[in-house]
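Showing just some of the chains, left in place.
Chain lettering (A and B) follows the sequence in which the chains are written, and residue indices restart at 1 in each chain.
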Amino acid sequence: MGVMRISHVSLSVMDIEASINHYVNVVGMYLTHKASDGTAFLKCWDEWDKYSVVLTPSDRASLNHVAYKVENDSDLDLFERRINEYGIKTEMAPRDALPFCGRALQFRLPSGQIMYLIAEKEYVGKAVGVLNPDPWPDDRHGAGANFLDHCLLVGELNPEKGINRVVDTSEFLKATMDFSLSEKMMYGPDASVLGGAFLFRGAKPHDIAIFGSTGPGFHHLSFFLEDWNAVRHAGDIMGKNRVDVESPPNRHGVTRGETIYFFDPNGIRNETFGGLGYPSYPDMPEITWTPETAPRAYFFHTLRPLESFATVFLPCS
Amino acid sequence: MGVMRISHVSLSVMDIEASINHYVNVVGMYLTHKASDGTAFLKCWDEWDKYSVVLTPSDRASLNHVAYKVENDSDLDLFERRINEYGIKTEMAPRDALPFCGRALQFRLPSGQIMYLIAEKEYVGKAVGVLNPDPWPDDRHGAGANFLDHCLLVGELNPEKGINRVVDTSEFLKATMDFSLSEKMMYGPDASVLGGAFLFRGAKPHDIAIFGSTGPGFHHLSFFLEDWNAVRHAGDIMGKNRVDVESPPNRHGVTRGETIYFFDPNGIRNETFGGLGYPSYPDMPEITWTPETAPRAYFFHTLRPLESFATVFLPCS
């Protein structure tokens, strides 16, 4: 019952062919459909649903929406009621309004992004199949990303005006969709301002995260890799393909994940994220990061700040 | 709501000091309590509850019981009702009947093992704490196991007599406690006999598994390691400590996990299990292994059978 995982991220991109090339040959996805309007649908090899990334041609890059999948169709009715009761309007889009999906519950997060909940998406199957499967497919390519892992949103944070969309969206996700908080980053002189929140539904350290900044934005979409060795392989692939890597291999303090941040041809930040980190459960004690150690929370291996990481975001539709 | 994870395995052991030494210095656990009767309680560094292994002095080695943790205390009432309705008797043990635990729902699985469900266990905390934590503790030692991951039970399988405790226990876990099946191993000339079942509640490939054999038994308890490199480290530690390793590093076909099987000083089989493998969700398609490839299902890297793996089990109390 309830939200299972991130299902897809829908992005507007400027150069659709360069973008497809990036998600296929660098990230390692598979193109599963291309619509007549040029919209591309891609999945990772270990995903069984039709797509986890949608790229729509546009004259500027932006986030269209993020979608999460729930276990049962009836969950959509439950969440519709809960979200409305929370004071946020929803719209139930009919089957196929989101391509290859059943009906979809749409709403806008307090931080400004459009979110969908869906219960059905066309089944394609893992690349390794379900009968005596190999541990990975023979045609694994690029960084060989296993699956879309999570996304990180940006919301307005202005304590002087009493605005904190990190709090607002976190509380909303917890109250209406039973997300739990795994880690939080506190800011301000007395570490009293929640500036970063990591939330989970499954047993991974996070399924969604939100940071505070100047306004609504999208920070990155993140793809899971098996481990630290897969992270090196991903780095090698990015080097071979002259990808704009913002942060070479490092360890996160938050989640312990092993990370590379890089940009697709539209300047949309991607992450490859290695390893489980730790399994999350509702009774896991919350982890707190205080301001003086915030840089280590992001990049544990170095004390030198990475300015672009805190300032470069994608706008939202 | 519901079962979250394995909470502990309780074992009777012959040489308590040698056993403690094994779980501390080889597996990498921490002794958190030693009772006046000699019973030892141990936890891994990334666990927050008081213990995940209990060792009770005895004149023979056996499984006492396995315990799983549920999210809410009220879940115990729900599962009591469901299990009774399923036709299996339960007993609600009072607080502290299981040391350091709240009330505990006890019952016997169709395959013969005693299982407990608990909702509370004394909180100790992760070794790295919850404030600006390091990714691993400075005093990590031995194989440095992160947490108890799962256990594998053995039940009677006698198709000629119509007995299949693999089916019985799997169906029971699914019907009463909402477990899902991730992978299944089929036997028999037409691959129609379920001989091995892997079930999950969280997002890991399995939280419990059961194999068919001559009767009730316990196959192994398994500890999670970060990745393949941690598996090599574990192998090095076992070599240094002259541990009886049954199967050196290998890849499972089932779950894709990276594995070492080894025995504690009582002949109780342990596993160190590296990597997430894949995340499980209720909508993940079931994976099937057919008889001709069964050896690869266990040990993907070699075709040579390992006879002891299928024949050596621990008796159950």
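Everything below uses one rule, namely that a residue touches a chain if its C-beta (ideal position, glycine included) is under 8 Å from a C-beta of that chain, and two chains touch if they have at least 3 such contacts.
Remember, predicted model here, so these are calculated numbers, not experimental data.
Trainee: If you could, jot down how many copies the complete complex is built from here, 2 of which are displayed.
Mentor: 4
The rule is simple: only the chains that are shown with their structure count from here on.
Trainee: How big is the gap, in whole Å, between where the Cα atoms of chain A centre and where those of chain B centre?
Mentor: 32
Trainee: Per the contact definition, I'd like the list of chain A residues that touch chain B in the complex.
Mentor: Touching chain B from chain A are residues 1, 4-5, 46, 48, 69, 71, 123, 125-126, 130-133, 135, 146-147, 202-204, 224, 226-229, 251, 253, 256, 275-276, 278-279, 281-290, 293, 296-297, 300.
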